[in-house]
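What follows is one structure encoded as structure tokens, with my remarks underneath.
For this view, one protein chain was removed and the others were kept in their places.
The chains carry the letters A, B and C, assigned in the order they are written, with residues numbered from 1 in each.
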Amino acid sequence: MAGSTFGNQFRITTWGESHGAGVGVVIDGCPAGIELCEADIQKMLNKRKPGQSKFTTPRKEDDAVEILSGVFEGKTTGTPISMAVHNKTQRSGDYSEISGYYRPGHADFTFDEKYGFRDYRGGGRSSGRETIGRVAAGAVALKILERLGIKVCAYAKEIGGIAVSEDNFDINEAENNPFRMPDAKAAERVSEYAEGKMREGNSVGGIIECVIDGVMPGIGEPVFDKLDANLAKAVMSVGAVKGFEIGSGFDAARATGLENNDAFVMRDGKVAKKTNNSGGTLGGMSDGSQIVFRAAIKPTPSVSAVQETVNKSGEDIQVSVKGRHDPMIVPRAVVVVEAMAALVLVDLIFENMTAKIDNIVKFYKG
Amino acid sequence: MAGSTFGNQFRITTWGESHGAGVGVVIDGCPAGIELCEADIQKMLNKRKPGQSKFTTPRKEDDAVEILSGVFEGKTTGTPISMAVHNKTQRSGDYSEISGYYRPGHADFTFDEKYGFRDYRGGGRSSGRETIGRVAAGAVALKILERLGIKVCAYAKEIGGIAVSEDNFDINEAENNPFRMPDAKAAERVSEYAEGKMREGNSVGGIIECVIDGVMPGIGEPVFDKLDANLAKAVMSVGAVKGFEIGSGFDAARATGLENNDAFVMRDGKVAKKTNNSGGTLGGMSDGSQIVFRAAIKPTPSVSAVQETVNKSGEDIQVSVKGRHDPMIVPRAVVVVEAMAALVLVDLIFENMTAKIDNIVKFYKG
Amino acid sequence: MAGSTFGNQFRITTWGESHGAGVGVVIDGCPAGIELCEADIQKMLNKRKPGQSKFTTPRKEDDAVEILSGVFEGKTTGTPISMAVHNKTQRSGDYSEISGYYRPGHADFTFDEKYGFRDYRGGGRSSGRETIGRVAAGAVALKILERLGIKVCAYAKEIGGIAVSEDNFDINEAENNPFRMPDAKAAERVSEYAEGKMREGNSVGGIIECVIDGVMPGIGEPVFDKLDANLAKAVMSVGAVKGFEIGSGFDAARATGLENNDAFVMRDGKVAKKTNNSGGTLGGMSDGSQIVFRAAIKPTPSVSAVQETVNKSGEDIQVSVKGRHDPMIVPRAVVVVEAMAALVLVDLIFENMTAKIDNIVKFYKG
Partner (left out) sequence: MAGSTFGNQFRITTWGESHGAGVGVVIDGCPAGIELCEADIQKMLNKRKPGQSKFTTPRKEDDAVEILSGVFEGKTTGTPISMAVHNKTQRSGDYSEISGYYRPGHADFTFDEKYGFRDYRGGGRSSGRETIGRVAAGAVALKILERLGIKVCAYAKEIGGIAVSEDNFDINEAENNPFRMPDAKAAERVSEYAEGKMREGNSVGGIIECVIDGVMPGIGEPVFDKLDANLAKAVMSVGAVKGFEIGSGFDAARATGLENNDAFVMRDGKVAKKTNNSGGTLGGMSDGSQIVFRAAIKPTPSVSAVQETVNKSGEDIQVSVKGRHDPMIVPRAVVVVEAMAALVLVDLIFENMTAKIDNIVKFYKG
């Protein structure tokens, strides 16, 4: 398995390079009977589209998705859903220079080492455009979650060290600023900070938080396919993500058991938790609380300021990476994190249907 | 896939509960010709054995491993290696009380929700004993890595907020103290701090760091099966792990691109990096540098101090969890992290053998 | 994946060699709540036990199974079920001679070529004892099918060219003769024929037929994981099977469309078929009819008459394979075929639960 496939039961395979004919995804294992049209996908893809503010690359990409199979008379048929986005603005000329050297922080060197050569145009397979397939598939996963009353919501928690404050938190605000930050004041400070870094030809990183509401208890498998382990893989597989934590995360390492344990309490006749340091999972399975995780995003490696590197002739050189790059990836990565979370959840929700024999017998025999 | 299997080409399946007949693992995909005996496995298992100091549970577990298949005349045969450890000290009586309520921070509630009931003896499948299978398989993976010149080394980086200092770092010291901390002074402070917490009936968490030397460039697959993504899943699938980061990790989120990018330089005629903020991977593939990652371990949820919870009759109650528990998991989890890292590496190193057609032709045609 | 694992959702991994410590299986993905004890497994294993008549090897094997995990208070827990049978009569001495040459019709040569050496004792991993794990897992699968009203029944259709006649067919008779033939007269003729071949130091083959009743329509996936394709793999993966056919099978190749098509008719208000040339599947999915397939079993390759072969020094030699061998495999393979069919069915029945979104929503939201 060369790793372009994700999931077991709701399984996606992405394909495509930034400057080839296009990018896309095939979903295998999508149930029949889901109402689905291209607009459902497009809405989600538009959230990751570049060119939405001065803080993202000025490249114009239409990213118009086509559904090529698996939908008939407006509904999914149960057979593979193939979706493609054609690449339009292929200014490969921009990239001819970088074919000769290794950009710091990029996968140029490792691609060459692994495969003997690389598609050097715009990062090839390791371009951010690879996430288009993930987001398109995530849009379908989200339609399934919606039917089950589950909501996935991610936003920028922190950019360039400037964090959302609990007091100002307003989720609706995340749609109003180019950073997808649910705090208008923090967004203003980020704007100022980021502009300064852009002027230096530099870039900034940040932290994305994702909260998921409505997950029934018991989702996730108790050993290797823990809900949190699968989320970690899903999120860490997005380029530029360098860390993952769930619930109290790294802070848990400094807490005591009495501080970190969430007491169980009865609430409205149901078992609930007083706090949610666990982030919604216990033993790898959802515990009925809100699922809360965070991803650390590194600053965009493409910076226009001068950097040291080596060329393919083995010489130390200095370069300044030209091209139309995002000074920060965080805002556009928010929707990718939502997509990956949705894919993990649907897969494990499907898996969970065979956890109890009585449920299986009831399913088939009524 | 109900998630007790890990890996694709070097694939392990663990089984067993803390108070059943035993625990074990089957490795499928282990190459033929590796010298292997029970002592190779035992050495590794002994590192996670309880009862090694007052900071771990006083339970005595011999954990003597048996190799049941896949080895003939001292060498692996290429067929599945089945290994088992019989459970000996099964004081199930200890646990009868907890069958009636949900321990905070444990998987009691989620097991009941998922499966309709649970093996309540000692945590059942979610007991730390589940990791015995992982460690036994990891010992075999480490023998393969050894043949390839790769070394995996983990240690406690921080316990209860007390961190190893760079100045005092001495890897040999990690074998001298019960915390596996490579810093004698830090270990002393941890000892004092932990004793205090134990007296309160409380517990502490910490951070494990793992460094891997000698990995050739190009290991890992560029999209979903990135080396870092697979490490994240592997490590997050260990109970009590709440966070994962590679290289500069969460700090990268606060750095700028110019700070965080690792400049390439020529060193001894080879491409090298000036710094290693990336933690040894670029685009999900190893870059030839040391691989460095960290895991956040929560404090043991079993504490003897009084806690609030609910019982199965839906009543709010107060409990004090009795039994022989570890006041901290970190020291015993160190070897589990090493095992998981080894399993990920072997799997991706095998996967990488088919990356180039010329290598395949050479392999078969010479 | 080195191929000792079978199934996706109800997934088994077998291990063990004929003369190692034992053989066994781990089932991952078995639902919780199934009543299961060792006797359930033993009953099935006893059907493949040697020494039940003069037509099977006189080796005595107790094959007493132990359940090591996954069952608590008489019910499956949803966690992996590990089962083992210890090897008792390990007369390895019997086999030392064959270590030096390649037995015709056996895997000695191919094992040496693939792995560089082999466990030559009794065939090692390619021994018939490998099927113990399959049968033990199959016994669990059959318990699930029973809950769903599905019955799997295999028998010898033909041995040494002597076939069961439709007129004499009596399924109860299959339990009365050592050949598991549902025709007393045919069994008598086989007995005579086989005795003659045994006197010559020769062996005989045959055909096993398997019929499955009660499968709901729609089981199987329409492309690669067709019900018939998965059955074919399952059955062809049993040593000594050289052919597989479903329904009219190879006869369909000589029929016309009008002869071979099964007309649909209404029967008791339901869609049914007038004939069953399809063998119970259409387009890879069960059609609600009886599923009927056959497997061709080659004669046991171990014959005591003199045969030509080569030794490991590259010399042409003549050998007579000593040891306690079955003059025919068919009767003992019957239960293995039942087990494999059950494993395939359970896996695809689980898979099918996510075919329709409405069913998933109903499952979770009621």
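Convention: contacts are C-beta pairs under 8 Å (C-beta built on N, C-alpha and C of every residue); 3 or more make two chains touch, one makes a residue touch a chain.
Bear in mind that the values here come from a model prediction, so they are computed numbers and not experimental data.
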**OP:** Among C:Asn8, C:Asn168 or C:Gln290, single out the residue that touches the unshown chain.
**Re:** C:Asn8
Subject >> Residue touching the undisplayed chain, where the options are A:Ser82, A:Thr131, A:Gln307 or A:Asn352 >> reply: A:Ser82
Subject >> Touch with the omitted chain, as defined above, among B:Gly3, B:Pro182 or B:Pro222 >> reply: B:Pro222
Subject >> Hidden partner interface residues of subunit C, rising order >> reply: 1-6, 8, 14, 102, 104-107, 109-111, 113-116, 125-126, 130, 158, 160-161, 197, 200, 202-207, 217-218, 220-226, 228-237, 239, 242-250, 252-266, 269, 271, 274, 278-279, 281-288, 296-303, 305, 307-310, 314-316, 351-352, 354-356, 358
**OP:** Can you list, in ascending order, the subunit B residues touching the missing chain?
**Re:** 8-10, 29, 31-34, 76, 78-79, 144, 147-149, 216, 222, 349-351, 353-361, 363-365
Original post:
Taking the full complex into account, what residues of subunit A touch the chain not shown?
Top reply: 1-5, 8-9, 11, 13-17, 20-24, 26, 28-30, 32-33, 66-72, 75, 77-82, 84, 114-119, 124-125
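As a convention for this text, only the chains that are shown with their structure count from here on.
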**OP:** State the chain with the largest centre-to-centre distance from subunit C, centres being mean CA positions.
**Re:** A
Subject >> Centrality ranking, top chain (CA atoms only) >> reply: B
Subject >> Centroid distance [mean C-alpha coordinates] between subunit C and subunit B, Å >> reply: 38
**OP:** Could you please state the distance in Å, as a whole number, between where the Cα atoms of subunit A are centred and where those of subunit B are centred?
**Re:** 26
Subject >> Sites on subunit A at which at least two other chains make contact >> reply: 8, 222-223, 351, 354-356, 358
